[in-house]
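Removed: one protein chain of the complex. Kept in place: all other protein chains.
Read from first to last, the chains carry the letters A, B and C; within each, the first residue is number 1.
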Amino acid sequence: MSNTPRRAGRHFLQIPGPTPVPDRILRAMDMPVIDHRGPEFGKLGRRVLDGIKTIFRCAGPVIIYPASGTGAWEAALINTLSPGDKVLMVETGQFATQWKTMAQKLGLVPEFIKTDWRIGADPAAIEQHLRADKNKEIKAVCVLHNETSTGALTPIAEIRKAIDAAGHPALFLVDTISSLASADYRHDEWGVDVSIGGAQKGLMLPPGMSFNALSDKALAAAKTSMLPKSFWAWDDMLNMNKIGFFPYTPATQMLHGLATSIEMLHEEGLENVFARHDRLAEATRRAVRGWGLEIMCREPKYYSPTITAVMLPDGHDADAFRNLALDSFNISYGASFGRYTGKYFRIGHLGDINETHLMGALGATEMGLALAGVPHKKGGVQAAMDYLVAAHGRSARAAAE
Amino acid sequence: MSNTPRRAGRHFLQIPGPTPVPDRILRAMDMPVIDHRGPEFGKLGRRVLDGIKTIFRCAGPVIIYPASGTGAWEAALINTLSPGDKVLMVETGQFATQWKTMAQKLGLVPEFIKTDWRIGADPAAIEQHLRADKNKEIKAVCVLHNETSTGALTPIAEIRKAIDAAGHPALFLVDTISSLASADYRHDEWGVDVSIGGAQKGLMLPPGMSFNALSDKALAAAKTSMLPKSFWAWDDMLNMNKIGFFPYTPATQMLHGLATSIEMLHEEGLENVFARHDRLAEATRRAVRGWGLEIMCREPKYYSPTITAVMLPDGHDADAFRNLALDSFNISYGASFGRYTGKYFRIGHLGDINETHLMGALGATEMGLALAGVPHKKGGVQAAMDYLVAAHGRSARAAAE
Amino acid sequence: MSNTPRRAGRHFLQIPGPTPVPDRILRAMDMPVIDHRGPEFGKLGRRVLDGIKTIFRCAGPVIIYPASGTGAWEAALINTLSPGDKVLMVETGQFATQWKTMAQKLGLVPEFIKTDWRIGADPAAIEQHLRADKNKEIKAVCVLHNETSTGALTPIAEIRKAIDAAGHPALFLVDTISSLASADYRHDEWGVDVSIGGAQKGLMLPPGMSFNALSDKALAAAKTSMLPKSFWAWDDMLNMNKIGFFPYTPATQMLHGLATSIEMLHEEGLENVFARHDRLAEATRRAVRGWGLEIMCREPKYYSPTITAVMLPDGHDADAFRNLALDSFNISYGASFGRYTGKYFRIGHLGDINETHLMGALGATEMGLALAGVPHKKGGVQAAMDYLVAAHGRSARAAAE
Partner (left out) sequence: MSNTPRRAGRHFLQIPGPTPVPDRILRAMDMPVIDHRGPEFGKLGRRVLDGIKTIFRCAGPVIIYPASGTGAWEAALINTLSPGDKVLMVETGQFATQWKTMAQKLGLVPEFIKTDWRIGADPAAIEQHLRADKNKEIKAVCVLHNETSTGALTPIAEIRKAIDAAGHPALFLVDTISSLASADYRHDEWGVDVSIGGAQKGLMLPPGMSFNALSDKALAAAKTSMLPKSFWAWDDMLNMNKIGFFPYTPATQMLHGLATSIEMLHEEGLENVFARHDRLAEATRRAVRGWGLEIMCREPKYYSPTITAVMLPDGHDADAFRNLALDSFNISYGASFGRYTGKYFRIGHLGDINETHLMGALGATEMGLALAGVPHKKGGVQAAMDYLVAAHGRSARAAAE
């Protein structure tokens, strides 16, 4: 409660990243720093550089930056493009908008397909736009796999098909920051040229590390890209990475954490990881419907397995609700953005969380809605439980057969 | 799920101790060991030896043993009693029975007041028993403040009154292992001679440390006690403790943890700590009743603020339920004992837990009951939420007034 | 030894950064990640943004990047300069050379004053160069306070005087990565426009965070700078920093570590920190002379308080020596660069180390020289001890007076 100086118990971090870091990862990072030019580091370097490919599902190289995710956005653009290049982007929400702003600051010229922020990127709209680009002036299509600000997932394989259907040679750059290692993702199979990832979501790490997974086409584009680059430049990275090292001081502790993260994901099994996220997301949506509230994402096709944004009835301030829940129940939610500021809150259900944890979060949410006087129906938590019991029952029967 | 090698997410440790250790305490313990004969240790020693008195609410000394709680039972007996001494004990459950067995092994002669394990110690029965002891052969009355095996709290102040009413000179030894720093406890005010505590419950520490809080009468008794003693002997401890040190190697890391624990309890405020436990316990009982299940403790007077034991309908195995819940929802409960083995499970709701955490635990429990096919009604979680919302609302209104 | 799979004992990390991270800092970082948009973070943000100024000794803002030190080099250049701008740099060693290469990659035009890598930047040479720049085409003077690759310290106050004496308006950018919080440094007093710092040296943190301390002149330059920028851009940072937040996800754990680092530095006292580094550096140099070996830095004026590079006699491979010492004595040294590759090794004596630690490192070095068959005299360790005893004796007498 707000009048006690210490909030008891564990904080429930339901922002859509950073996600709760497992103790095993925190402890792997809580170790003396090793010489980043010594033989022990070389082994670690090779281990994570190989391992991260199994997460992006790619055969080519993955660049690991000692910088938080926004840096990997910048890296993807400046390694492949030149000043004045046109890029096609889709306004799926706040983060897509920020990426667009970044492109402008870097001297690129974004074309920006509008949405109402309540769906992902529409393959048909992209195809249409590319078909209209007769002179092939668009050099890259830039899409977020999962729009973190609204909880809408874009079908990347369909976007690839749209680009191909349009017969367009543009590069395909995809932000997987809030979907990697929690939603199914396939860099190679889906024909992505640069996949952008971050540490602090499905990889269950603290913030401070980001990724560019590269295709051959991206590597070729890098050779002619004219944007100035040094810290983010792929070439020096690729040279040093061959022997497990980095051209400048890497974030050693983050790499220790990454090695453990990859190990844990494979212990659970990526398919199990994705199924778990699907299950928790569906339970969350059932809770929201149970409360009689509206899910921000208005088409089931675009439902996110990692984030659910919940709209409050008109006249009710989502930020006030969030503050009350934090004070009363030690839980954090994601904020709202843009024209929707104050109108919704986001429940992150990604990373190292399980059913019991989710029930805590949903229970706190239902109680918070009541305390805050937000009009809603009881029964959301019950609906989530009913769904999870049925899901576990099915799974147990399947295992027995 | 049982067929994946890694259970995702945080384990919910709802055994009635050890309780979840806060990260702040774990980190305070995760430090290089210091010289237990050096000046830095001396400061630590004085700090915890003084601090722990504020938890027992006593002015006299508290002995800190580098040993788990069972040792402090033994210490209380062998420092105050002599071979063949009669002690009065009450069979409130499994732990009372174990203490009785220990007394026998140490050469004492327990008189054991029976119960059906579903209530705490009855002051009237004790008074009656003491009145009947015309020759004052009973040297100590030994009671558990909270019977960990069943979740029944004994009113210690009333037992004190019963002893006084009987005009009996027996020592009063109280086990506070599963109540200290979570239920209201007052060593001095309630006239307890030896209070026995452990680290791993309300103090939120790992197991491996235990306590004897002493009255002047206990100190006097120690001078004539004839049971052989060395490791547990109070005298050497008291001498060395004067300057902050210990006669033999203490559990240094546990002492660092204890210093932090005491600090955290006072940051929250002991009264707030007790109120939080009361609130979570009542919410848990409302959930149990909502499920239509029976609470082990059959008289509200004895309800425990830290543990609720839940009886399953006949024919349903509580251990099978616990295993299924562990496999499916990554949650541990306390087991059942004695003639009730397999008939109940215990939910620990003590230590560093909050409402959101509890809703996770209760949600997992309701889902586990469903998965296990235990006959019950839906609505337990809902009842708990309704209670907690009302409780927070009252508290918020009170704060506003 | 190399034939055992585990090297016993603690590794002695004598590379010139990352330096040994104190347990207190590692534990402060080993904590659940908090919401980087919540109130608790806001307090942390303000605390470190204020605190870091006391380390740079500046009144203006300090930018904190969630990226390793090389990024802060890039940030300093692209926030203040425009394509084609001339910058004056001094080839003090490998890192100066890398910064020059970076400037070129970013489209700047470095003028590069040569040295033999065995001294710091010469104020007279800079003054002369600037005087020759009649048209004031040079937009920035870029100097490393401490050249990490050779162990030479440049007198920054004298460089400031040289710029002023030349009446030149160029910005003054200084890399303090391997000197901050270990050698005396005064951003404001010395008239530096951008000071570039990193986490993993004197601040005793792991790598993954870097700094730009700014003057008003730097802030003004940023308004007209034409190099494209987004991740590194100061403007968004400054806006958000006002309320303790960051425009994109910060490296939360690093910030927790930074708060603790600043606290520890002030507990010891910055003047004491500098005196300790001076003392350990002098002891190291006495050891090197005692061994009859040559110190890379050939003018005492430029001796580094944080790093001593030691030249081996011709025909002896410094890398072979380093490998043998690592295998035999679990110690890492810094490597050699450029035309001197294999000719010297570097002893880092910065960060959280004390006399006893240094004697371990110097002892291992003297033993390693013997094992590796490097011609040298015994007595280096003895000379270091003699110096430190005398230094402590003086200090004790001074304290007593």
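Operating definition for what follows: a residue touches a chain if its C-beta (ideal position, glycine included) is under 8 Å from a C-beta of that chain, and two chains touch if they have at least 3 such contacts.
For clarity, every value in this text was computed on a predicted model and none was experimentally measured.
Considering the whole complex, the hidden chain is in touch with A, B, C. When you scan B:S179, B:Q200, B:S328 or B:Q382 for touch with the missing chain, the hit is B:Q200.
Taking the whole complex into account, subunit C touches the unshown chain at residues 1-10, 12, 20, 22, 30, 264, 267-269, 272-273, 276, 328-331, 352-364, 366-367, 370-371, 378-379, 381-382, 385, 388-389, 392-393, 395-396, 399. Even with one chain removed from view, subunit B keeps its contact list with that chain: residues 10-11, 13, 15, 17-21, 26-27, 29-39, 65-71, 73-74, 78, 83, 101-102, 105-107, 198, 200, 206-209, 227-231, 233, 248-254, 326, 332, 335. Listed for subunit A, the residues touching the missing chain in the whole complex are 23-24, 27-28, 30-32.
Following the convention adopted for this analysis, only the chains that are shown with their structure count from here on.
Chain centres were defined as the mean of their Cα atoms; on that basis the chain farthest from subunit A turns out to be B. If you lay the C-alpha trace of subunit B over that of subunit C, the rotation comes to 180 degrees, to the nearest 5.
Each chain gets a centre from the mean of its Cα atoms; for subunit A and subunit C, those two points are 35 Å apart.
Within subunit B, contacts with two or more other chains are made by residues 30.
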